[in-house]
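Before anything else, here's the structure in question.
Every protein chain except one is present and positioned as in the full complex.
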Amino acid sequence: MDFPYLSIIVFLPVIGAILIALLPQADPRRIKFTAAFFTLAVFALSLSLFFMFDTGLEGAQFVERASWIPAIDAQYFLGVDGLSLPMLVLATFLGFIAVLVSWKIDLRVREYFAWLLVLETGVLGVFCSLDLLLFFLFWEVEILPMFLLISIWGTGRKEYSAMKFVIFTLAGSAMMLAGILLLYFHGGTFDMMELAGMGLEGAISTLLATAIFFLLFIGYAVKLPVFPFHTWLPDAHTDAPTAVSVILAGILLKMGGYGMIRVCVSIFPGVSQDYAVLLVALALVNIIYGAAVTFRQRDLKRLIAYSSISHMGYVLLGIFALSQVSMTGAILQMFSHGLITGLLFALVGLVYDKTHVRDIPQLGGLARRMPIIAVVFSVAGLAALGLPGTSGFAAEFLVFLGSFKSTLVDGIQTYTILGMVGIVLTAGYILWLLQRVFYGPIKAQYDKVTDANRLEQFTIISMVAVIMLIGIYPAVLTDIIKVGVSPIIASLGL
Amino acid sequence: MPSGVPLAIFLLPFFSFIVISFIIRPFLNSKPQLSGYITTASIGTSLILSLWVLAEVSSAPGHVLSMPDYEWLAIGDTVIRFGVTVDALAAIMLIVVTSVSLLVQVYSQGYMHGDPGYSRYFAFMSLFTAFMLGLVLADNLVSLYVFWEGVGLCSYLLIGFWFHRPAAARAATKAFLVTRIGDFGFLAAILFLYSKTGTFDIGELHHLALAGAIGGTVLTWAAIGIFSGAIGKSAQFPLHTWLPDAMEGPTPVSALIHAATMVAAGIYLVARMFPVFASSLTAVTTVAAIGGFTAIFAATMALVMNDIKRVLAYSTISQLGYMMLGLGVVGIGVANDAIPLEVGLGLGVAVGIFHLFNHAFFKSLLFLGAGSVNHATGTFDIREMGGLRKVMPWTYITFLIGSLSIVGIWPLAGFWSKEGILDHAWDHQTALFFLAMITVFMTAFYMFRVVFLTFAGEYRGSNAGHSGASAHAPSLRESPLVMVAPMGILAILAVISGWLPVSSFLGGESESFFGALAHPIAWVSMVLAALGILLAYALYSAKWLSSESLRRRFAPLHTLFSRKYWIDELYERVIVVRVLVDGIFVLLNWFDTRIVDGIVNGIAGGTIVAGKGIRRLQTGQLQAYGIAIFVGVLAIVACFLIFG
Amino acid sequence: MTVGLEHFLILSAILFSIGLYGALAKRNAVVILMSIEIMLNAVNIAMVAFSRYGHLITGQVFAIFIMVVAAAEAAVGLAIIIAIYRSRETVDVEKFDLMKW
Partner (left out) sequence: MEIAFWILAVISVASALAVVFLRNIFRAALFLVLCFFTIAGIYVVLHADFLAAAQVLIYVGAIAVLIIFAIMLTRETPRGSPSGRFRLIAFLVGATFLVAMILVVTGTDWQVITEAPTEPTTSPLAQALFSREEGFVLPFEIAAALLLAAVIGAIALVREK
């Protein structure tokens, strides 16, 4: 590909950030419009890639390759395949949504939007990099903006939460870096595609392969997050500003799942297979334990954060069930969860914005005063509990279907059925939430609250539209995802 | 017939939903009556098309029309195709759904008149009808599951239609959750079957099941999983608790969704998958046992309820139990080889669905009657009614017809299908036959208890200002024509639907009009029914016996029934609240915050404490540092001397 | 026994150790500085001795540089001591804890 689409997509936000930094602080409107313009442009570009993507070809497309650090053979190597393209589109879409969601920010507007755009670059870079070192670099780039965004524009114990996020992520990154270096020393390259294709497992001892696998896995597990590395998530979500919660739930978590597939499973298919039972069991813990803990949350944001943990369990299950359908489902689940939970956080932000309350027992009957928010919240909630016609169902169904049929993991059928208990639990807390917050008689103190304004309506309804689109015709995405998944499945020796 | 016709049947109500929610609600909210018209028109058209389909199917060989299908999803060798199935079963169900739905929509235009959520109501109703039709037409388990959940969603939305009432909101949540527990099994069964056979297509599954290509254990488990979905949807024991609470929704909703169609989807599902069930004796025995038990179990609770809709709700559960029993006992016959396979498959479906068909008419009639009564009195409590025969003659007559029909009096509709079920129960499962017979007596008693308390005697309602579900101030007069007319039509159907050759069309046997009277079972059941009616008359109309003293004599039993065997308490208070939410979940939450996060914070705290301790080494005394440096140097030198 | 390299080196070591003890044990900053000068001289002896017995002039060059550094150190060190003395009225190192935390 001659035209450097990916470089432009990745670096356009950062250019926007620089531009915003140069704008006068006194003109927040211009800053917001600049941010919106840049994120929209990036989204449009990624969408055009989505349509130009050739679903007949396996392997990376729109590749850009240049030598970066010749001494260690590190390259500036960008490309997207069926795994990363959906994530890229999701990230650019949510990036745009995040700017819209932040329209009411009035504290240090310039810095806020600049950091938001830098964050977007970091995330996009992760999904586009095919060089491990570059991947790691982008992975780290995202941490600083997150820290600042949470600790400056957050609420509650924001410094604690921001610090917790950073320390958790860095601890994971340290493991991952060790893994990446070991890969480099034993594989001789940072090129992910080459590493995946060289059959590294056979060349090194099982113990070493296992060690590298788990070093990398823990790095991603912190991000996903996998029990017991999940406790940063509720805190970070609860205290982050709305847009950051949207990005955090919508994209950052997906980096973990993406990394697991792209690095762990691709490079170590054998180890993945050996430890699949363990990891699937961990996925079940995530699903059921996450859902169980969700029931006890009183804070709206915290509740949704815990539900994310539960939903990410499906991703883990889908990945380590190691079948094409389940892995496709896992990626679809990441996409779908990004939209659904992003939307839920945006809605919680709206509710909080209007009522200044996030404590569920204090809310009630809001549907009367904010019908649109209530309707969209219900749709998002129903999507989260996997109602057919929404992306949540398509994704969870594929995960379960693929897992059930998987032949590589012992006892996977029992595990899958246990995992399906999660859909009942999810229905429980989601409906309970809707009932407590929106239904019933309206409380007197909320008589004056207003519904979403035009911009907010546009934001949330556009997300609903995508959720429904994927739910009704998931082949839009699965046709692309399966192209990315099939080489990995092939390497599993099926 | 163009292949688009079945699709159009489904899509018309769906477009009605789209139009109402995206055009009328946002832009034409001042003219909500448009919503009612559009819904009625689209469903009316669907009914006409359904009749066309019925005509086509009846003339097609084997009563099956083949239809094209479309690929929905393909990943590797997993391909999911969506298509429609048009056979006798689907055609009958289409008629049931569209006709009852049409009548209910007409009725609703009167009942819901002036409600602020008028358009929303019709949007949901259209959506429900669309999903229900989709469910009926589905040709594979995935799309069936999709619509299955879709109707559940609409049920949730419509039960919670008056969401500002806490009871309605709670009932909606409960309905969704309880059915979802059943759906869990259903979904598991779908996946299980797929993993064993590699297909979702219902027709192929039938072939494989009948050809013995699926192992016996697999079939049993799959059938039980599917049945658990049916248990949830059709409110069979032990997942029956949601249906009585679902009466919090508007009454026409109860008539359509919670009497005629959606709750019958469970029966439809079992009928649709009948070859799978009939291949496993365990599965069909389970179906029959659950059905038979639920029939009598729900009837006992219906005996003592004072809310007219709740009586009808328990009656619905009981009748659904009958249908399950019918399917189950024929299935037992097939599985025991007492009935030849080729006969049995059609027969089972016919026995179950024929009752479903009749029940749809007379039960929705009864519900509409209850709604009409409520429209006038503003209450559902039969203790506050009475004497309405005089003010609401049409309601009275239609309600009476419905009651006689459900009780199973010759030659009304209920008689024909109930006789079929009882006959086969007698043939294949005698124990369940006796349960069913007792249920006949109970049914007669509780239905006529309602009839006498509501329509006979004197009006007992005291407060005319009691605000009810209807937006109108209650005033004792007959309901408007728009409500009475659908009831009239349904009353006619409740008489004649049993005479239609539905059973033989589905592959079952049919009886001649008078030939049925030759069966002793028919006479026994009618005598039992008459005794039930007589007892109700004696207690509530003629007052020969005091219902009060009867209740006192059977006080423990009465309490047991009226408290619904404490099953709600068991589920909600004990299992959900005590054991889960306030039990295990608290424990896990504690574990999460104290142990998991505690370890994290403990490590952080430990680092801080260690830092504070180690900080003391930094005395700021130069010489101490100097000593440390040289001790280090010495250590290095020592290392060299020893190892180097 | 003829005097050889070892003798000079041991002398150097003895002087160095004495200086070390002084630098670590004394409380008067000026005395510490004096001890450090002793240590530097001890090192110089070793340097020159190596130069003598290795016939390498570089040792002496190093010694010169050490002297330069010693001179600079003495100048700055004493200046610091005087500056501290001005502000704190003492040159007792045990009372200096500016480097604490």
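Which chain is which? They are A, B and C, in the order written, and residues in each are numbered from 1.
Just so we're on the same page, contacts are C-beta pairs under 8 Å (C-beta built on N, C-alpha and C of every residue); 3 or more make two chains touch, one makes a residue touch a chain.
What you see is a predicted model, and the numbers here were worked out from it, not measured in a lab.
S.K.: Relative to the complete complex, which of the depicted chains are touched by the chain excluded from display?
M.R.: So, taking every chain into account, the missing one touches B, C.
S.K.: Mind listing the chain C residues that contact the chain we can't see here?
M.R.: Touching the chain left out of view, chain C contributes residues 2-11, 13-22, 24-31, 33-35, 37-38, 41, 44-45, 48-49, 51-55, 57-58, 60-61, 63-65, 67-76, 78-83, 85, 90-94.
S.K.: Residues on chain B that touch the omitted chain in the whole complex?
M.R.: Interface with the chain not displayed, on the chain B side: 623-624, 627, 630-631, 633-634, 637-638, 641.
One rule holds for everything that comes next: only the chains that are shown with their structure count from here on.
S.K.: If each chain is a node and each touching pair an edge, is that a line, ring, star, complete or other?
M.R.: If you draw each chain as a dot and join those that touch, you get an open line.
S.K.: What's the distance between the Cα centroids of chain A and chain B, rounded to whole Å?
M.R.: Centres of chain A and chain B (C-alpha means) sit 37 Å apart.
S.K.: Using mean C-alpha positions as chain centres, tell me how far chain A is from chain C in Å, no decimals.
M.R.: 63
S.K.: Within the complex, which stretch of chain B touches chain C?
M.R.: 615, 618-623, 625-627, 630
S.K.: Enumerate the contact residues on chain A facing chain B in the complex.
M.R.: Touch residues, chain A against chain B: 164, 167-168, 227-228, 230-232, 289, 292-293, 295-296, 324-325, 328, 365, 367-368, 382, 387-389, 393-394, 397-398, 400-402, 404-405, 413, 416-417, 420-421, 423-424, 427-428, 431-432, 434-435, 438-442, 473-475, 478, 482, 486, 489.
S.K.: Provide the residue numbers of chain B that touch chain A in the complex, in ascending order.
M.R.: Contact set of chain B toward chain A: 71-76, 78, 142, 145-147, 149-150, 153, 156, 160, 163-166, 168-170, 172-173, 176-177, 180-181, 184, 187-188, 191-192, 194-195, 580-581, 584-586, 588-589, 592, 596-597, 599-600, 604.
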